[in-house]
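First, the structure itself, so that you have it in front of you.
Here is subunit A:
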Amino acid sequence: MIRLFLTKLYNEKLAFYSFVYLIFLILLSIIAYFFAPYDPDVQDLSNIMAPPNSEHWFGTDELGRDIFTRTLIGGQAAIQAGIVGILIPLFIGVPLGVISGYVGGIIDDIFMRIVDAVLSFPAILLALAITGALGVNLWNAMIAIGVIFTPQFARLSRGQTLQIRREPYVEAAKISGSGPIWIMMNHIIPNISSPIIVQASFSFSLAILIEASLSFLGMGAQSPQISWGGMLHQAYSMIFVNPLMMVFPGLAILLSVLAGNFLGDGLRIMFDPRTSRL
Partner candidate 1 sequence: MFVQFFLRRLMYVIPMLIITTLIVFSLILLIPGDPAVALLGENATEEKIAALRSQLGLDQSILAQYWNWLGNAVQGDLGRSLFTGENVSQTVISRLGVTFQVVLLAMFFSFIFGSVFALTSVLKPNSFLDYIARFFGVLGTAIPNFWLAMILVVIFSVQLGWLPATGFISVTQSPVDFFKSSLLPSFCLGAFGAAQITRQLRSSLIEVMESEYIRTAFSKGLLKWSVMWKHGIRNALLPVITTIGLLFGNMLGATVVMETVFALPGMGQLAVHSILQRDFPMLQGVVLIMVLMIIVINFITDIIYGLLDPRIEFK
Partner candidate 2 sequence: MKQELIKVENLQASFSSQQGTIHAINNVNFSINEGEIVALVGESGSGKSVTALSIMGLNAGNIKYSQNSTIYYRGENLLASKPKTMKKIRGNELSMIFQDPLSSLNPLQKIGRQIAEPLMLHLGYSYQKCIERIIELLTMVGIPSPEQRINHYPHQLSGGMRQRVMIAMALACDPKLLIADEPTTALDVTIQAQILSVLKKLQKEMNISIILITHDLGVVAELADRVLVMYSGKIVEEADVYSLFESPKHPYTKGLLQSVPNLRGDKENHLYTIPGTVPNPLNLPKGCSFYNRCMHASPKCHDKSPTWKYDNKSLTRGYSCWHPLTDREEVKHYV
């Protein structure tokens, strides 16, 4: 199953390498605690704001901390945000959407009005407001991101459910006496999974982007917790002194977001070869 997936994905080169990159990123940010060349929090005031060199590959920040180590570990916050940001909508948004589409009627009307209403909020502002209300920290920021992605997943699952709920295999299951929950779990959800996986891939990278923005604003990861957005916030305060500090955390965000987008594009083509590529 996994091998088949990988062989198929291998045909979409860009998506395949993005996938490899993301796996690599996850592993690297975990093992960075044990193998990183420096302690991420140790200050070396005799060697501050060093440009990239053989000892400090990405240079050092204004307190002499190693940027390479901090960038590696900062990946954890991003990866966590990406994962939480898609798990919440997968476990809340998808069931709501499937129920809405399968049951229909007044429940569908109410759910979809709520979805429309939430979607009319600017995503980042709503995430910010929710984080602000719950209390400013990385965990609440990730929850907020998950919450704002939920309606999109609900709408997508509902649309897909509407398309297949009159299919013969669903009707057959109904006639053979299966209950609605069984049908939704065993017939609807497996058959609408492809577009949801694609959406999850795009949402993963959007979650990384929003987490970085929130942390940049000081509304996500709080010092001493390390995040790419937080590192860029630091770099911004040093922008007139040492512009080099912002290069690597920014590149890390850009590459990770690109990887998620490419993976999503590749998966979309893999699941549905008729769609065009950009």
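On how the list was made: all candidates are chains of the complex that A comes from, given by their letters.
Points to keep in mind about this one:
Assume a residue touches a chain if its C-beta (ideal position, glycine included) is under 8 Å from a C-beta of that chain, and two chains touch if they have at least 3 such contacts; residues count from 1.
Note that the coordinates shown come from a computational prediction; the quantities given were computed from them, not determined experimentally.
Going through 1 or 2, you find that the chain touching subunit A in this complex is 1. Partner candidate 1 is touched in their complex by these residues of subunit A: 113-114, 116-118, 120-126, 128-136, 205, 209, 212-213, 216-219, 232, 235-236, 239-240, 243, 246, 250, 253-254, 257-258, 261, 276, 278.
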